[in-house]
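Written below as structure tokens is the structure these notes are about.
Only one protein chain is missing; all other protein chains are in place.
Think of it as A, B and C in the order they're written, each chain with its own count starting at 1.
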Amino acid sequence: MAECHPVGFQWVMEAKRRGATIIHVDPRFTRTSAVADLHVPIRAGTDIAFLGAIVNYIISNDRWFREYVVNYTNAPAIINEKFQDTEDLDGLFSGWDAEKGQYDTSSWGYEGVEVSPAAGHREMFSGEPRSERGAMLSAEKLDPTLSDPRCVFQIVKRHYSRYTPEMVEETCGVPRELFLKVAEALCENSGRDRTSAFCYAVGWTQHTVGVQYIRTAAIIQLLLGNIGRPGGGIMALRGHSSIQGSTDIPTLYNMLPGYLPMPKATYDTDLNKYVEYNKSATGWWSEFPKYIVSLLKAWYGEAARPDNDWCYGYLPHITGDHSHMVTVAAMADRMVKGYFVMGENPAVGSMNAALQRKGLRGLDWLVVRDFAPTETAEFWRSAPEVVRGEVTPEQIGTEVFFFPCSAHTEKDGSFTNTQRLLQWHHKAIEPPGDCRSELHFVYHLGKRLKELYRHSDAAKDRPILDLAWNYREIGEMQEPDAEEVLAEINGYTLPERNPLSAYTEVKDDGSTACGCWIYCGCRKDGVNQTARRKPGSEQDWVALQWGWAWPANRRLLYNRASADPDGNPWSERKKYVWWDAAQKKWTGFDTPDFIATRPPDYRPPEGAEGIATLSGIDPFIMQAEGKGWLYDPSGLLDGPLPTHYEPQESVLKNPLYGQQCNPARLEWIRRDNPYHKAWGDPHYPFVATTYRLTEHHTAGGMSRWLPWLNELQPEMFIEVSPELAELRGLENGGWATVSTIRGEIEARVLVTERLRPLNIQDEVLHQVGIPYHWSWIGRSTGDAANELTAFVADPNVSIEESKAFSVNVVAGRRPPGPRAAAAAPLTEPSGFEDPPRDLEAVQGKPIGHHGLRTGKKELTEEG
Amino acid sequence: MKFDLNKLVWPALRQVSSGDVAGLGKASFSKRTASLKSRLSDADRVVPSVCPYCGVGCGQEVYVKDEKIMDIEGDYASPISRGCLCPKGSATMQLVTGTHRHQKVLYRRPYGTKWEEIPLQDAMDMVAVRVKKARDATWEDQTGKGHPLRRTLGIAHLGGATLDNEENYLIKKLFTSLGMVQIENQARI
Amino acid sequence: MNLPWSHDPTLGREMNPDFAVLTGEAAEQKVKHPEPKGTTTTPVPVWSTVPSLSVQPIPDYYRLPLLKQPVWIWSVPTYFYVGGLAGGGAVLAAVLHGKRSLRTLAFICRILAFVGTTIGPGLLTWDLGKKQRFYNMLRVFRPTSPMSIGSWALAGSGGLATLALLQGDREEGAAVRWALAGGGLMLAGYTGVLLGNTANPLWHGARRSLPVLFTASSMASTAGLLEFLPLNRCEEQVADRFGVIGKIAETASMEIMEREAGRNPVAAKAFEEGTSGLLWKSAKALVVAGTVLSLLPFKARWKRRLGGTLTTAGAICLRYALLEAGRQAARDPQAVIIEQRSRR
């Protein structure tokens, strides 16, 4: 965290000053470790084993927060009797459908009930959609004593019973005493008076089990009562200024603004079906129809009428995974004609860079918008394969447009930061030359397209012609008014166009338009709330008058959990939001994340619907039953409980189960995306992990051109332990070549005790650290780490695994001369037998378009 | 008028007159030093902003003079960053005023070997025409089973985490309405 | 490769003056070389051992210099020599005054003082980073700074030397003569104080003997130069006696200085190793040879010439050796650390 979010880290240092214990778990000793109280070096890719053992520690030592767990989590819920755990099936949960190659999740549900998850299912392309009418947990299906063997608590307990300190030592390479220190520190610092927080970044997400990493932390935090309370929580430290915003207002294939799902071709054939499949009968998602109707009103204005399903039919439908890697594989197979890349540099920052560039070569045209031509814009003339002579520019038919972009100082707009806070940045000066904002580009592109289609009467062109596309143009450059766009995102009444002030005002009768319901209120009273800048020193520590956080300017989600079931703060020290009996409403330092006037003793009457089903002790209002989930009865594709699976390319056999890898992971079986052996590949004996440095930013587009940053970290390097250096004859400051079957890179070497070999299962295991900022252009250049990585991903969110994979390292610079990583593997398979990644039942998953092998049935029958 | 010894031009004389015998202090001040002040006092305006790098969202202040940027530094008022910036945030001025910033649209023909500069408006027109052509050529109305698709897989988009919410909103709004579904950004990476 | 971004006059900063205001404190700091690789010289070798495992008996920071090396160029040691000549000349001129048989020598000495104090400032200016600001040397008088004192002494001596030259061997004007002699004494010795009054472990370690060495060497080098000139017997005798005393003193003070500096053995390595070691040893050999030669009890024209050559070369070599040794000592952090540790 000190490495990548130094200013955010000031709060960690402040906590430390006040007595907090800082624990850093990382394969490397980083700048964070340097100031942490405890540094735990771990084998990359084994965090679930580590965290699972903490769950086991908490339960077996009876350190969990009983009152919190019983009341606020689904611990008492009884699970379907057909459910079988990985303990029973050697690493598989019940319901594996060998034919479809995916889980049938029906056996994972609550006894007699189905529940949809708050996040996940709805916007994710998951398996069969389900109707969730009547999905209320009835009292008979709960066991408040938590002793029923089929209740969640007991299932969790059994699931993690083999996750012991000894197993941690054997799997993660973490000495037992060190593990126990961490577990004890967490338990000691949780409860009524104290809270503990987890912070993570892509070191947790970029795995084939990334979602389950975070789920494990969620189980710990729920057991310890650390969610919805000040100083608690699980913080995703996001790496871009508006990466949270681009998820809320998603430039993502599977969502519409506000976490509404993209329509799925097979099911969501019309608005009724779409609402039926995605609305929840209970909990907050029962409001679903209001949000989609208001979104359609915002997009299609007058044309959106009740008689035409509010133009629902204008929306395109998805038929499977259309995520980045799927798209790039399709590009490489020449299935995509045009590609817009705005402020991103996939030729450096995305996995299997050679395949990324092969994809770019397969396009008809490419539009890149950035400060200066990036590697993605220059792939046709100076990419490694062009320099090596494997491809020449004369063979590449892609037409490339490079548009210079405006900087944030040259445009108005809002960023959403890592804590969901929207902050407005004001335009300071005019953009130079032909530099323009993306707002300008997209708006004027839209205007041109409307003009091009003006005379069309084809049904397919109606969405363009009916698109509400009138924004005030400012100045000579005709820059659209960003605040007007924000006004649409916030939403307004129709036809008066008065700004809405809260998402509770959003309607499903066409009388409101709202571009993103969770952002509703950001222009409350017509005032740009995101531009509020009342100094932090002039308000209390929650600082509600700085910027605006979604939803409803809430700074801490599910904060009703900061009070006990009776509505009183758990302790004076951890006071945050509580029930004011006199005023009969929730109050506190923050905007309460609860129905403001619902008393703690409210219990839903028989037959209640929608929000009325949430009782006074249901803090997790986005969940259908208002409880935090220790166990995930629905929504995830790879199991209801996090389970330790090895990375796709590991150095060890899974010590816990016969199933080596996540059975539901996404693989791309292509000649240009070969994999190493599941474990013990003699060609690639070391574990590698990629990361950022403080001095650079992601793929370097915003840092490798800046001399002040380049001089601080001028060259690509790798980090190895003295032991590995000795083994491979590497010298500090010298050169090394790192290779995978997909590519090889050269880098300077830092030999350092910050990396240590791990002793696991009587073997010495070496790890290699690889920063990924560099590539071949810019003012500081070097080989790109992503030449090494593979297309392989988590099934829930299609995020690749680049934080744990196997590599080889040798001394010296990489040999010149031709190499065709994108066309064929670098090394032919050895005689060494390929150990299976999957149990027999899981083998033989179907391979779909562009080589994608997945557990998602739909993907194989794509349109 | 009284003769002010401290106004003597030659510092060596001031040394004697001012009592700063060793000449280590005030006597040695130059005119520039005497009137030195921070350049920010000349700023025309201070524009509140937000750091464009990571997701922490540190407050920035942009000092402008004569429609040029003088300085970008942390905003003390921000309850997130309290005036601090990391090395990248501190280099923001170099990022936004850097000589690396290209100011013209570049175009590379199919099979071409060099960049050509083309006017912005022409480039926009060219892109619009290509979007229409690709869309029309790859339009899918429904699946084999008759389920609605109403989309194109012929055009894709990548990027958004470095952009403003408003920009992402227009991207999603326009591209979705064009029938594009392959809209992705850094959040997936 | 025709990169579409290019360099502009704001080298190293790379901010475009079209939309950046460049008025910061160091904005005018000039950079001749663009920032990218190839043009900057590597200041130190890449570190090749594991940082945490390369432990010194007394630790330092990756063997990086703790102090900055002197930045002076050739003209400074040359000035040290020329200033010494001027000083010797000025002193001799004063003592010789009024002796009829020594008129020519006195004249030569006045010339020496004049030329020395005229070329000297030029040489010093040549070393300045901003030559056009040479006059700032007299902007203030800093009693704490030997260089400031020296500058005033040099300027004063220059004026006096001119006056003395105009005055010739007239009786009156003793004040000018003796003032010039005083200035000459300053010029002969202040450079030693100047070097001693630094943080350089070698120079500072020899701060007592350095002024003596410079003064002695000033005498020797004045005499050495005089050995080349056609003088009458009487004058030769005076010059030679002056020279013999100077040369012996120079030899002795070199030895004393080496011992004084040798109390910091790490710094004193500069007298043994590398360029500075070579220079120092050469200087020593030349000076000793010059001294020995002038002590030999016979007279010959070649002896004077050779003596003059050896002494002059020795004096010049000595000054370069001192500068180079200072550089060498500043490069070694242990020279600073061990000395300061032993002091505590």
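The working rule: contacts are C-beta pairs under 8 Å (C-beta built on N, C-alpha and C of every residue); 3 or more make two chains touch, one makes a residue touch a chain.
In the analysis below, contacts and distances are computed from a predicted model.
Asker: Looking at UniProt, which of "glycine dehydrogenase (aminomethyl-transferring)", "4Fe-4S dicluster domain-containing protein", "NADH-quinone oxidoreductase subunit N" or "Thiamine biosynthesis protein ThiS" names the chain that isn't shown?
Answerer: Its record in UniProt gives the absent chain the protein name "4Fe-4S dicluster domain-containing protein".
Asker: What shown chains come into contact with the chain that's not displayed?
Answerer: A, B, C
Asker: Which residue among C:L128, C:L166 or C:L295 touches the omitted chain?
Answerer: C:L128
Asker: Of A:E375, A:E667 or A:E695, which one is in contact with the hidden chain?
Answerer: Only one listed residue reaches the unshown chain, and that is A:E695.
Asker: Please identify which residue in C:L210, C:L279 or C:L322 touches the non-displayed chain.
Answerer: Residue touching the chain left out of view: C:L210.
Asker: In the complete assembly, which of A:K100, A:R158, A:K181 or A:H849 touches the absent chain?
Answerer: A:K181
Asker: Where does chain B touch the missing chain, residue by residue?
Answerer: 11, 23-30, 32-33, 36-41, 71-74, 81, 83-91, 93-94
Asker: Using the touch rule from the top, list residues of chain C that touch the missing partner.
Answerer: On the side of chain C, residues 11-15, 22-33, 35-37, 39-40, 42-44, 46-48, 50-53, 58-62, 64-72, 88, 91-92, 94-96, 99, 101-102, 124, 127-131, 133-134, 136-137, 139-140, 142, 144-148, 150-151, 181, 185-186, 188-190, 192-194, 196-200, 203-204, 207-212, 214-216, 218-219, 234-235, 237-242, 245-246, 249, 326, 330, 333, 336-337, 340-341, 343-344 touch the unshown chain.
Asker: Residues of chain A in contact with the chain that isn't shown?
Answerer: 2, 6-7, 9-10, 13, 17, 29, 31-41, 174-175, 178, 181, 693-695, 707-715, 717, 732-733, 748, 750, 752-754, 756, 780
One rule holds for everything that comes next: only the chains that are shown with their structure count from here on.
Asker: What is the chain whose Cα centroid lies farthest from the Cα centroid of chain C?
Answerer: Max centre-to-centre separation from chain C belongs to A.
Asker: Relative to the centroid of every protein C-alpha atom displayed, which chain's own C-alpha centroid is closest?
Answerer: Going by the distance between chain centres and the overall C-alpha centre, it is B.
Asker: Need the CA-centroid distance for the pair chain B / chain C, whole Å please.
Answerer: 52
Asker: For chain A and chain B, let me know how many angstrom lie between their CA-based centres, rounded off.
Answerer: Taking the average C-alpha coordinate of chain A and of chain B, the gap between them is 26 Å.
Asker: Which integer distance in Å separates the CA centroid of chain A from that of chain C?
Answerer: For chain A versus chain C, the centre distance works out to 67 Å.
Asker: Of all residues in chain A, which are in touch with two or more distinct other chains?
Answerer: 372-373, 429, 432, 705-707, 779
Asker: If I count partner chains per residue in chain C, which residues reach a count of at least 2?
Answerer: In chain C, the residues touching two or more other chains are 4-5, 13-14, 16, 18-19.
Asker: What residues of chain B sit close enough to touch chain A in their complex?
Answerer: Those in contact with chain A are residues 47-60, 62, 64, 67-69, 72, 75-82, 84-92, 94-96, 98, 100-115, 119-120, 123-132, 134, 137-145, 147-189.
Asker: In their shared complex, at which residues does chain A touch chain C?
Answerer: Within the complex, chain A contacts chain C at residues 372-373, 382, 429, 432, 705-707, 710-711, 722, 725, 731-734, 751-753, 777, 779.
Asker: Chain B touches which residues of chain C in the complex?
Answerer: 2, 4-8, 10, 13-16, 18-21, 23-24, 138-144
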